Structures are given as C-alpha cells and as structure tokens.
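See structure below.
Note that this is a trimmed complex: some chains were dropped, and none of the rest were shifted.
Letters A and B name the chains as they come in the text, with residue numbers starting at 1 for each one.
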Amino acid sequence: MTLIELLGVLAFAFTGIIEARKKGMDLIGVYGVSMMTAFGGGTIRDLLIGHYPLFWIAHSNYVLILLGFAIVAALIKAEFYENPHVNQAFEVLDALGLGLFATVGASIAQQNGCDFYISVLLGVVTGVFGGILRDTICNEIPNVFKRNELYATCAFLGSTVLLGGLQLGVDVLHATLVGIAVTVLLRLVSVKYRIKLPF
Amino acid sequence: MTLIELLGVLAFAFTGIIEARKKGMDLIGVYGVSMMTAFGGGTIRDLLIGHYPLFWIAHSNYVLILLGFAIVAALIKAEFYENPHVNQAFEVLDALGLGLFATVGASIAQQNGCDFYISVLLGVVTGVFGGILRDTICNEIPNVFKRNELYATCAFLGSTVLLGGLQLGVDVLHATLVGIAVTVLLRLVSVKYRIKLPF
C-alpha cells in the first residue's frame, strides 16, 4: 500500500509540476501546486474520515522529495513543457495517479469502517480531488466537471472492482492490481477514443 | 433532527441538480454537484468542530438516494431546466435548504459545546456553504457574496431565534420550527421585494 501511495504521489506531483510550469509559475508556485495535486486527494479523504496523522505529515520524506523535483523542474526551460510528448506523459501520469489513489483511497476508507458504497465514493474522492485543486489553481476547468472523456467514472469502476474482489475472497494484492489496471486502461482508452457518458 | 436534516439534504440536492443540468453537465457532474451542495455545509461544520463520523458517511443511504435522483435528472431533457417554474422551484428549495440546515447546524454546534454566538455562526456556515460550493463549481458568483437580496442574514436571524428561544425555555421542536420559518420567509420575501442590506 505504501509503495502504491508513493507511486501515486510521484505521478500526480509530475502532473502538477507540468501544469504549473506551463502557466509560467516560479519555484514556489510549482512546489505548491505539485504538493496540492499529490497530497490533496489523500488529505481530503483523511479529513472526512478523521484519520490522523495525515500521510504526508507522518512521512515527511514526501515533501522533501517533491521539493527536489520542483527545483529540477523550475530549472528546465519553459519550452520543454510545450512539447507534445510532455502532454502525452501528462495524460498517462494523470491516469496512473487516478488509478493508484482511487484504489488506495477505497482500501483505507474500508479499513476505517466505512461501508462498501461510501468506500467506493471515498476512493473516487481520493483519486480526483488532487486534480481538482491543480486545475482550479491553474485556472482550468477541472476534468471531472467537464462533459468530457470518462474520468471519475474510471475511478468509480476501479474502486468497485477492488472492493468487490475483496468481498468475493480475492487477495488484496491481486484485487488492487486489477482495480488499478481497470481505472488506468479505461481512462486512457476513453481519452484516445473520446468516449463520453451517454447522458 | 434527522428528519429536518433529510429534508435539507433533499432540498439542496435538487438545487445542485438543477444548476448542474443547466450547465450541461453529465451524470457524474450532476451527481457530484448535488452531493457537494447537499453535504457541503454539514461537512464543513463537522470538520470545524471535530464531530466524527460525518453524517453522510454514517448514513450511507443519503448518497444512494442522491444517485437515484441524479440518474433521473440526467435522463430529463435539458430544456426542462430552462422552464421559469423550475427557476422558482430552485429559489424555494434553496431557501428551504438554508433554513433547515442553519437551524440543524446551530443545534449541533451548541450540543457539541460551542457558545451562543459561535453556534449561530456555525448555523450560518452550515446553511450557506453547500450553496457556495455549488455556485463556485458551476462558475457563478455565490449568492452570499453578492450585494444582493438577504441570504446569510436570514440564516443568521433564524439561528439566533432558535438558540434564543431555547435559552428562554421554549421546547426544541417549536424553537426549531420557528427558526426555520423565520429563515425561509425572510429569504423569500427578500427575493420577491429585492430587499438588500442598507450598507
């Protein structure tokens, strides 16, 4: 779980860095946006269920690692971030962060006594909230609220698969990996083929 | 109290649904906005006083009921939401939600040991915060912050009437009903006759 969380933190931190640099922010802005993207979803989940201490306060390595990334990113030329490959990387990292955080979030909610459906919802919240903060601060309409490719829906299905699997007796590792795969693949397929909800 | 809370959740959820559908959001967007409107005020109050578990996490029926409403609402044609009667219903439901949540919020704050004036303020916060989230996400300036008809003022007076009544020895049921009536009527009268604060 800690490994998945770390990977999710890194994936979302990079999306925050890319977005903030595209907007021409300086080191502090980049650092702030990357932290809010990486820690936002887990923080809101932990506040909602009263789960203290928050994970990034308990593991202060996270904030130091992100400081290192922000310094490197701020030193790279602004043109780099306009590169279309960077845009593609952004989409993949965002999908990855969504899947990693949604499944971790759903698991933690369930371990803290939330019932099935609330746990699924808190998985979605964990997955999408960091991106909402990132986009709001960078003055973009958040992906989740656009009539757009599937986003929250992917996290919803991924969390449901994970928790459903656990209930059917699948072991945690396999259920989690399948939950992550469902979320990430569904998101990437829906971005590629512009799949939207019918209503 | 639970009944009043349920009615408040429904009233605010409908306003969230109407606003989100007017903006052309899809099912997930409508569901998200309706939940934030319905649960936002109570959540911020509970976080501020450290009152766990949050009411909608403890009663997971709420989130399932709202899912049902969101599905029905997303199936209804977009033109329906442009209807002027729907706009009137929006104002009445919003006033009702304001009154129901302000009085419940003030009571809960007082039961958790807040003093008179802080309880009144937390009543106002409970009443207005869901609408602030709804309007911010839907890119409208929140009602509370416009130089406009009375809004927070109504919740302020309603909460004061309730808590003042309790202090004067009125029983909870009557004090609550009068508090709700004061808030709702004052809001509707002020919308109808465009009453504003003098300064």
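In the analysis below, a residue touches a chain if its C-beta (ideal position, glycine included) is under 8 Å from a C-beta of that chain, and two chains touch if they have at least 3 such contacts.
Please read all numbers here as calculations on a predicted model, not as lab measurements.
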item	value
With 2 chains placed, the number the full structure-file assembly comprises	3
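Simple rule for what comes next: only the chains that are shown with their structure count from here on.
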item	value
Angle, in degrees to the nearest 5, of the Cα rotation that carries chain A onto chain B	120
CA centroid of chain A to CA centroid of chain B, Å	30
In the complex with chain B, residue positions of chain A that touch it	47-50, 114-115, 117-118, 121, 144-147, 151-153, 156, 196-197, 199
In the complex, chain B residues that touch chain A	24-29, 32-33, 43, 47, 50, 52-54, 57, 60, 63-64, 74-75, 137
